[in-house]
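Take a look at the structure below.
Yeah, one chain of the complex is gone here, protein chain that is, but the others are all in their spots.
Order of writing sets the labels: A and B. Residues in every chain begin at 1.
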Amino acid sequence: MSKFEDSGHLARVAAVFLLGVVAFVALRAAVIPKSYGRYGPYRGDALEEITARPLAYAGHDACEGCHSDVLEIKSKGWHAHVNCESCHGPLAKHANDPGSVIPVKPDVAKLCVRCHSENIAKPNGFPQVDAKEHAQGQLCNTCHQPHSPGFDAGGKK
Amino acid sequence: MEGFMYPNEVELQWSVLIVLYPFLTGLVAGAFILASLERVFRVEAVKPTYRLALLTALAFLIVAPLPLQLHLGHPERSLEMYLTPHRASAMAMFGFVYLWYLMAVLLLEIWLDYRRDIVLMAQSSTGPKRQLYRLLTLGSYNISPGALHVDDRAGWVITLVGIPSAFLLHGYVGFIFGSVKANPWWSTPMMPVVFLFSAMVSGIALVLLMYMVTSLIRRTAIDMNCLDTIAKYLFYTFVIDFSLEMLDLIHRIYEADESFRSLDFMVHTRLFVSQIVLQIFVGTLTPLVLLALTQFVKFSELVRKRIYALAAILTMIGIFAMRWNVVIGGQLFSKSFLGYTSYKVAFVTKEGLLPAIILLILPFVILYALIKILPPWQAGDAATVQADGID
Partner (left out) sequence: MILNRRQILLLLPAAAVAWDFLVAGTPEEAPSYKMSDHWWGMLLDITKCIGCGSCVRACAMENDVPDGYFRTWVERYHVVDWHIENPLVDSPGGGEEGFPPNSETGGKNFFVPKLCNHCVDSPCTQVCPVGATFHTPDGVVLVDYNYCLGCRYCIQACPYGCRFFHPNRHTAEKCTLCYHRITKGLTTACCEACPTGARQLADLKNPNDPIHAFLKNHTVQVLKPHLATGAKVFYNGLDGSVR
């Protein structure tokens, strides 16, 4: 009997702990995001948030609708598999609203050398030149048609 | 930056605050284990430091989450760790280990040990202090011999549970590093063990220093039997810790895997001061030699006190250096093993040196408050003997 009384204070401690546990469980129910666990141990809504990001690049299929003439030329030359936006930059805004968003023409002085300046790390068969020597101060598109740059496919200007 | 690093690796992710965190939790674990020596293993000699060790552990445990909060990109979301913990993550599970240790072990043990004093002070004090003590009694004023016996038994059980809990507390921090297979400086099964033993070393050294300092302040005589015993345990634990670290080192040098050359270079250049000078020579070998001397040579009381104090201070420096070398060292080399970066610690920024210093001082401020509320010493002790020659 007295042993029971003498342990009374322990019961109080246990009560405090229990209260804490109950509060914790209640907090969890209230605060945990509802979509948590929908697909796995993470917030399901995150997928929606991430996919809602706006596009910067339209993708090569988007250009064909209006620019099939250029694509016709390109498909016959060395740049057949170079996508439009690879040189022209991200153009989803233009594809969305072709009339009002006019793309800026790429700066030829910088554009071509990024791929074609010679570097021993580039694969051997890849066309690369020492730009200064090759161009003698002229812009690349003085002689090369950018959409079909090789001379044998009729790309010479 | 030197050599080649993956572009995103150049900037360090974990700062000096993350060095501080294992240092603080290590002190907690170490101080507690010293306290448990008396309670569970009946090493009567260290009884004078029992309560002091517990309060020290509590003060440091309270401060321990603060460097983490300062480090987080979104500290306001830190509750998520308790609400949606990812069970595979050591860091998430550690949140619960911390909570368990704070609530079910440390606070409970302190409360049970102090309960009689709390009740007496609730009855004898006045003003706001009285309210505080009344709150702490949880409404029970039973301090009959029967109740106190129950407290004693319960305390014993909690300490018993507390020892593996303390091991878990700091072993887990070691596991947080040791389980990262991407980082060969961290990834080893020995990491939790090394962390634990270095924690015990630092914790014991801290309690030793606290005992000496508080005795000096209170102008009470130091129980040399207690001090000698603490120093003896410090020595033994240090020998084990040193052996473990040497084992890790020898193993690495011998196996010389793909990371070895890069790590070796890093230790000899970027980590030369912090590892070779501070951690090994100043922080490990010197205190070991000093302590070994006291075990085998008979020195006078004064000389022993000086040696112990010096050894303890050097030990704390060494263990801090060890945390630095693990955390910062693990980020100074590239995972390509081809390059190195450097860590520039600013002074007055969120994760700079100034917050680190403040966070190192804060536990002592809290400890001071705790000592005022829950004095570790009997009322009779205060007016006593001149402290002798501890300069």
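Just so we're on the same page, a residue touches a chain if its C-beta (ideal position, glycine included) is under 8 Å from a C-beta of that chain, and two chains touch if they have at least 3 such contacts.
Note that this is a predicted model, so its numbers are computed, not measured.
Asker: Just name the one of A:Val82, A:Val108 or A:Ala135 that touches the chain not displayed here.
Answerer: Final answer for the missing-chain contact: A:Val82.
Asker: Can you list where subunit B touches the absent chain?
Answerer: These residues touch the chain not displayed: 4-9, 11, 13-14, 68, 71-75, 77-78, 80-81, 84-86, 88-92, 95, 176, 179-183, 258, 330-331, 334-338.
Asker: Kindly note down the residues of subunit A that lie in touch with the hidden chain.
Answerer: 33, 36, 39-43, 46-62, 64-65, 79, 81-83, 85-87, 89-90, 95, 113-115, 117-123, 126, 128
Basically, only the chains that are shown with their structure count from here on.
Asker: Indicate the whole-number Å distance between the mean C-alpha point of subunit A and the mean C-alpha point of subunit B.
Answerer: Centre separation, subunit A to subunit B: 46 Å.
Asker: Which residues of subunit A touch subunit B in the complex?
Answerer: Spelled out, the residues of subunit A in touch with subunit B are 2-3, 5-10, 12-13, 16-17, 20, 24, 27-28, 31-33, 36, 41.
Asker: Note which residues of subunit B are touching subunit A in the complex, please.
Answerer: That would be residues 79, 82-84, 86-87, 103-104, 108, 111, 115, 137-140, 142, 144, 146-147, 149-151, 154 of subunit B.
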